[in-house]
Structures are given as structure tokens and as C-alpha cells.
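One chain of protein is taken out of this complex; the other chains stay put.
Order as written gives the chain letters A, B and C; numbering starts at 1 within each chain.
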Amino acid sequence: MARVSISGTPIETEALRNSMADVRAGGFVVFEGWVRNHNDGREVQRLEYEVYHPLAISEGERIITETCQRHGVIDARAVHREGLLELGDCAVWVGVAAGHRDEAFVACREIIDRIKVELPIWKKEHYVDGDSGWVNCERCAAHGHTHGHSTTS
Amino acid sequence: MARVSISGTPIETEALRNSMADVRAGGFVVFEGWVRNHNDGREVQRLEYEVYHPLAISEGERIITETCQRHGVIDARAVHREGLLELGDCAVWVGVAAGHRDEAFVACREIIDRIKVELPIWKKEHYVDGDSGWVNCERCAAHGHTHGHSTTS
Amino acid sequence: MKTVVVEYFALFRDRAGRAEETVETSSASAAELFGELVHRHGTDDPRGHCKVAINGAMAQWDDPIADGDRVLLFPPVAGG
Partner (left out) sequence: MKTVVVEYFALFRDRAGRAEETVETSSASAAELFGELVHRHGTDDPRGHCKVAINGAMAQWDDPIADGDRVLLFPPVAGG
């Protein structure tokens, strides 16, 4: 089944969690990225995500397959929102079920780190002052390029 | 409010998640320990947890306070089951909301690691063959003491 | 001699066949009391990650015990 999807409506976190139930799994780790009310000293009002579906999904599946194999986890899934999001909305959900917690934590962290820099997804921040702007990637910010920073985390 | 509780009934994961909503938070990490169907080569049928409430709660609150301060996270909560649990049941839930995902992952991992070795909680495994036994702590197993291993993770 | 109440948990309670008992002891420390009660809980050395609480608070094995104390003996824990 598809382990990566793009959603135009609120992410159904409980349904996702329940769909991953597995009696071989002893550890389950979830990461959720929430829309924060501030970024880089500016007050954020809402976010807008643009997603290029075909490659976001195929590259996302590749990331999950590679991570599952590398860390021997049982299952992993990810959902990313697109369109307009309000403060507090869940922008991205990543769940990993594994035999033990070590692998679950490492794999979940690896998947969200790669989602943020590898998938063709772009974020526009709309500020309280009426301005708006595209946010550039985390890696660029880390490398000192003159870009913004991430509003979710 | 109390950030640590002991529950004799199934952990309400979605209600816990929703209770942690905070527009200052950009990253939210959850760990769940699930009852696995096998341990150390034996088929497990169910688990039984014994909890000494007063100190499990006070020590748990101490762990959460220390971890929140150390890593600057916004909020953290933990719930542990007691009594009889069936395969697939959630035995422990730890949620951490933070500004960024780095702190959320590190703090969540630290809290579950400490819960497993510091709180007065004991686990008895009931095996498919009718046998049962108390499971000794992870740290003991790691140090090579002649103890069992953890069924959840 | 001091009189203390000892509580046993989990494996220790099963082995001791009781949840608590009142004990007359000359032990100075929690570790000494633990050794004195080896016939109940069956464990030679508390440093195998057993824990002790005295009067409602976690304690150290070399903490002193006093007349009237309530001493909780915890076998190695296994939460999560």
C-alpha cells in the first residue's frame, strides 16, 4: 500500500496511528510538524504549501523504503499537507513502527530530515503584517545562504 | 497540571495529543511502547504491570521537569499503564512539544529512557506456554546480568 | 534495636509471600537491612539495580534507617 500521501485536508493522525498497529512492533515513534505563530522574528498568520505530487510521492516512497531497509523497521508512513494551513495545523506526519525504540527514533528522524530537503514541496509564509514570502530550504539556511528559516520544525 | 499519570484503562492517545496543542510549537514527537507478541525467543500472550503510584508519579514529574529545562522544550507528558495488557496495547505514551524538532526528539528519547530504568514499575510476562515471569530492567540486561529482556521497546 | 515496616514489591513480594511486615533490626543502613532480609526477597546484593525508598522518598542504599521508618524494597524496575 502507499506509504506516502499528500493531503488537502487535515491529517487524520489517529487513523494513521491505528493503521500501523502490528503485534511484532514494540516501539512506535511519531513526528508531527505544526504551524508555528512566529518565525525569524516575524508573526506568522498562516502557511501555504505547494507540492509537486508525482515526484513528492515517488521520492517519498524511496526515502521510506531506504530508511526501512537501513534500520530494519517494520513500517513507516508519511503524510504532507498542501494548500492553506492555519496556526496549529499539522503540516507533516511521520510514523515509524519497529521492534525496538532505537530504530524507531532513528528512522523517524531520518525520514523527516530527508522530507524537508529532498521532496519537491515549497512553503509560503503569510505574515500578520500582510506580507508573504516563499521560505527557502533548511539546508540553505544552515549553509549560510541568504534565505529564510523554517516555520514548522 | 499533572504531566505524568498512571492508567488502568487504555491510553487515550488522541486526547493526549490534542491536549498538547500550542501555537508556539513547531515540532511534536511521540513515543508509544506497544505490547509485542514475542520476547527473547518466547511467545508472549499478555503483560501485567505493577506500579507504585506515589513514587512513579513524583519521580516521573521530576524526570519531565529536568528534561524540559535541559532541552528547552515547551511541554512534555507521559502516561503509563498498569494491570493486564493484551498484545498490541499501548503500555506507555510520551509526548513532547518543542519549538523545533531537534529538542523534541532528544527530549522524548531521554524521557522514555529514564522512565524505563528509574520509575518503580514492574512488568510480568505471561507466555503462550502458560508460564510467566517478572522481567528485569533493561539496564541490567545491558550489563549482562542474567535477566530477561524487554517485551515492549 | 529498631522497629521498621518493610514493604516488598513485584518479584520481592512474590518471593517473600507477603506485601509488608514489621521487622526488629539492628541494621544501620538500608543496605544492611536488605542483607538481613535476604531470606525473604532472595537477592544477594541490592546493587543489581534494586532500589529503596524510605518514608515516601527514593533513598540511597547507604542511607541510615531509624526507628519507625517505612522501608520500600524495589526489585529491578522494568517500565515501558
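A few notes on this one:
Note that in this section contacts are C-beta pairs under 8 Å (C-beta built on N, C-alpha and C of every residue); 3 or more make two chains touch, one makes a residue touch a chain.
Computed from a predicted model, the values in this text were never measured in an experiment.
Contacts of the undisplayed chain with visible chains (whole complex): A. When the full complex is taken into account, the listed residue touching the unshown chain is A:I121, out of A:C68, A:L85 or A:I121. Remark: the residues of chain A touching the chain excluded from display are 33, 49-50, 52, 54-56, 59, 80, 91-92, 112, 115-124, 134-140, 145, 147, 150, 152-153.
Just so it is clear, only the chains that are shown with their structure count from here on.
Mean C-alpha position of chain A lies 24 Å from that of chain B. In chain C, there is no position where the chain touches two or more neighbouring chains simultaneously.
Across the assembly, chain B contributes residues 33, 112, 150, 152-153 that each touch 2 or more other chains.
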